[in-house]
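These notes are about the structure you will find just below.
Removed: one protein chain of the complex. Kept in place: all other protein chains.
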Amino acid sequence: MNRTGSIRTLGAFGVLAAVVRRDLLLALRRKSEVFTTLFFFVIVVSLFPLGIGPELGLLRKIAPGVLWVAALLATMLSLNRMFAADYADGTLEQMVLSPTPLGLMVAGKILAHWLVSGLPLVLIAPILGLQFDLAPRALVVLVISLLLGTPLLSMIGAIGAALTLGVRGGGVLVSLLTLPLYIPALIFGAGAVEADISGLGAGGHLSLLAALFALAVFFAPWATTAALKIALE
Amino acid sequence: MNRTGSIRTLGAFGVLAAVVRRDLLLALRRKSEVFTTLFFFVIVVSLFPLGIGPELGLLRKIAPGVLWVAALLATMLSLNRMFAADYADGTLEQMVLSPTPLGLMVAGKILAHWLVSGLPLVLIAPILGLQFDLAPRALVVLVISLLLGTPLLSMIGAIGAALTLGVRGGGVLVSLLTLPLYIPALIFGAGAVEADISGLGAGGHLSLLAALFALAVFFAPWATTAALKIALE
Amino acid sequence: MLTAIDLACIRGDRRLFAGLGFTLGPGERLHVTGENGSGKTSLLRMLCGLSPPEEGEVRWTGVAIASLGDEYRQAVLYLGHHNALKEELTALENLLTTSALAGVALGDAEGCEALRRVGLAGREDLPVRFLSQGQKRRVALARLLWSPAPLWVLDEPYVALDAAAVGWLAEIIGAHIAGGGMAVLTSHQEVAIEGGVAQTLRLAA
Amino acid sequence: MLTAIDLACIRGDRRLFAGLGFTLGPGERLHVTGENGSGKTSLLRMLCGLSPPEEGEVRWTGVAIASLGDEYRQAVLYLGHHNALKEELTALENLLTTSALAGVALGDAEGCEALRRVGLAGREDLPVRFLSQGQKRRVALARLLWSPAPLWVLDEPYVALDAAAVGWLAEIIGAHIAGGGMAVLTSHQEVAIEGGVAQTLRLAA
Amino acid sequence: MNWHSPAEFFAMGGYAFYVWGSFGVTALALLIEPLLLKKRRSEVLKSLKRELSAKERSQ
Partner (left out) sequence: MNPKLITWKYASPPYFYPLAGKMIPWFALLAVLLGIAGLWVSFFVAPTDAQQGEGYRIIFVHVGASWMSMFLYLVMAFWAGIGLSFNTKLSSMMASAVAPTGAMFAFLSLWTGALWGKPMWGTWWVWDARLTSELILLFLYLGFIALQAAIDEPRRADKAGAIIALVGVVNVPIIYFSVKWWNTLHQGASVSLTQAPSMAKTMLLGMLLMALSFWMYSIAMVLTRVRAIMLERERHSDWVANLKEVRS
């Protein structure tokens, strides 16, 4: 077969786009996937009133914490599928062997993960907030905090997901590794909403969250790449 | 090779024991596994004070609910590995083809799952309860409710785990299927502890939990077996 | 005696085969051949009772296997494309547990003996994860050595094996058949098996 | 040009090979043979740069591959025991994305053409999960048809393929080498490849 | 008759948002479902026709 001439090679961003496209396609194909992280989030949030009882006053107090913990758990649950399938079926080897820098492909995978698992949570959170009787302004702060926080969770999670590859039974191990790292995001995220509710102003918390976000953008793809290479050695 | 004479065949309970032994061995071999469900439980429970704030009064009120929700999530997280590995590597086919009734092997796997994921939670729960300032009697009720409740969670979870086999992206789907079914266990479990705290007596809740347990013992292995056979068709 | 009557198999919108029938008696082996995707694996899974046939029936000693249940499962040993090994367990542990699942109680000594025979002496206690592709297949095959099942259903047993291993595997199958056993096998490699009566079933793609 | 100098491989407490060296120029192919577990897969992964050698060095056009990075990765195509396919994606989607990962932009037409050539016409849009073992391997192999990489590293490419497919695969490899490419391959089956210069490297167990 | 003018009707005694929000979304849902079903049906039919004509051409 003619293997010269007609073949175009892809630039770095072409590969990035291909990675994002592929992961989104996979998520759509496993039809349920997009919706299930979301439903998980919704169900977990609904479990708390069932466990704690229906007093609205009490529920309003714990709402920011519950919503953020649920977002964190939902993100974490979906981490497994970030690299595990690629690792098991040999795609990851192919990625490492690709001429495109691995960091870029990792960034693509993180982006796709956020689009599939993070963004829907941000969009549904206000409705759940209503169930806990949060005020409209608190809802806005909630959405902003999640908008900054969920990509952060995806980025930190990627490191954990990469580190636990091939470590069998890694499904739970990944939570062990990432949950502690998630704690700052949880404190500032839930803190922002609480601060707003109690009239203290959410600005400080939100800017700290933004700072964490910026830090992670630089740090996470690098660490993830390193972890992936180690997993394959 | 001489294939007659010397070979002993195993009775039904021999096979059941072999299944339990194998799963425990696997859990020990994937060293992290036993501890990670436990740590997940501990971490989730500890996240709440971080997300909600340190008021002891508030924390005491939400303690039963939080502990039970965490137990439920921890169990659910570990459901994935109940059958998935066996399905992927062909062991499940061998089980279906085994002369021993599949229901028995399923019972063995559920038992092993509880020993690995449920029992440790029951044992650590009182310590976490202390952190939330629960009274000693409430701690005892907590342990009893978990002792009845966690096997129930394993049994119900087995159905969900079996149904989502081979359904890629099943990791989150399983939670969508099982969490709603877990709700009665959650309500009676957390309810028992709360009833005890508020001086109403936990007896009613606990006997309902026991009734659910008995129901599940009969129903769950059957449904799981059916689901497994469907998965392999 | 294994009888297949008028079997049909539909996968998605494809009819892989229809009206397929054969009879396999003691001391006979059936080679199922055909191109990739012609339905060999699908047929073998049907014969084991793993998937129900679209039409037709599989019978064992004259009785439909669906109504036989345990009795038939006791008589069959199936080895598929997958090895059914746990990567974290050692070769020996894997062999002992798969045997136990099939209702056969093997001791350590018998297990080690079987592993020695498949050329894994010295690797009994290595987690299967570390073994090479061919070594993994050998662990899966070691089950044959102690199996009391009269009917072996082997899907591409020779895959990943080196030439020497293919040789002894053919011998083992031959001995099983010569001893009054039965075997249904598929393979894309031509491997000569001594002993017994050979039938061939060719599935057209 | 691929050069291996004094390679050694240790796995656990086993020294699989040591002092291994060869030179492979354009138009040449290297057959790595050896029993199960002799270290073929380990060697091939080293050559690709997937695992670092215990001792020695792999060089590409005279430079150590560790210092070449992307440039070397662009030159290598590796096909391992695993097929690197996503079971939920269709054959075509799988082919296009694996190619994209390797930096090659294939269009739908080229993808379909490649699948047709590996005998999967009409199954382009079937999720790979439904394909038979051999058909899966064919999807993985379709990558070869459009690959611009000069060095192919193929670990048991013939596994699970039927006789016809083994035939055309050998032809494709032959054509690649005849066109100035290089190939390192392992196989337990004897398959004749036409064209190019053949070297053989035997790993003792 | 409860209403004296259309405006009063639409105001629903101050509950317009809630009443019309309920009836509106319900009506919307009951309208969308048949439309989605119609689309689903026509898609199946289209692909069936395409397949049929492909088959007839190949014969």
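For reference, chains read A, B, C, D and E in written order, and residue numbers begin at 1 within each chain.
We adopt the following convention: a contact is a pair of C-beta atoms (placed from the backbone, for glycine too) under 8 Å apart; a residue touches a chain by one contact, two chains touch by 3 or more.
Remember, predicted model here, so these are calculated numbers, not experimental data.
Colleague: Have a look at B:Leu28, B:Leu56 or B:Leu200 and name the one touching the chain we're not showing.
Modeller: B:Leu200
Colleague: Among B:Gly51, B:Pro151, B:Gly191 or B:Pro221, which residue is in contact with the omitted chain in the full complex?
Modeller: In the complete complex, the chain left out is touched by residue B:Gly191.
Colleague: Of the residues in chain B, which ones touch the absent chain?
Modeller: Interface residues of chain B facing the absent chain: 159-160, 163-164, 167-170, 173, 176-177, 179-181, 183-184, 187-188, 191, 194-195, 200, 208, 212, 219, 223, 226-227, 230-231, 233.
Colleague: Residues of chain A in contact with the chain that isn't shown?
Modeller: 30-32, 35-36, 39, 42-43, 46, 49-50, 53-56, 59, 130-131, 133
Colleague: Using the touch rule from the top, list residues of chain E that touch the missing partner.
Modeller: 1-3, 9, 12-15, 17-19, 21-23, 25-26, 29-30, 33-34, 37, 40-41, 44-45, 47-49, 51-52
In this text, only the chains that are shown with their structure count from here on.
Colleague: Figure out the least number of contact steps between chain B and chain C, where 1 means they touch directly.
Modeller: 1
Colleague: If you average the CA atoms of chain A and of chain E, how many Å lie between those two points?
Modeller: 35
Colleague: Please report how many Å separate the Cα centroid of chain B from that of chain D, as a whole number.
Modeller: Computed value for the inter-centroid distance: 44 Å.
Colleague: Multi-chain contacts only, two chains or more: what residues does chain C have there?
Modeller: 81, 87-88
Colleague: Can you pull out the residues of chain A that are in contact with at least two other chains?
Modeller: Residue numbers touching two or more other chains: 30, 85, 168.
Colleague: What part of chain A is in contact with chain B in the complex they form?
Modeller: Where chain A meets chain B, its residues are 27, 30, 32-33, 36-37, 39-40, 43-44, 47-48, 50-53, 58, 61-62, 64-66, 68-69, 72-73, 77-78, 80-81, 85, 167-173, 175-176, 179-180, 183, 186-187, 190, 194.
Colleague: In the complex, go through chain D and note every residue touching chain A.
Modeller: 48-52, 70-71, 73-74, 76, 78, 80, 82-89, 93, 97-98, 100-106, 110, 117, 127, 145-148, 172, 175, 179
Colleague: Could you pull out which chain A residues touch chain D in their complex?
Modeller: These residues of chain A touch chain D: 1, 3-4, 6-10, 14-15, 18-19, 22, 25-26, 29-30, 85, 88-91, 93-101, 105, 232-233.
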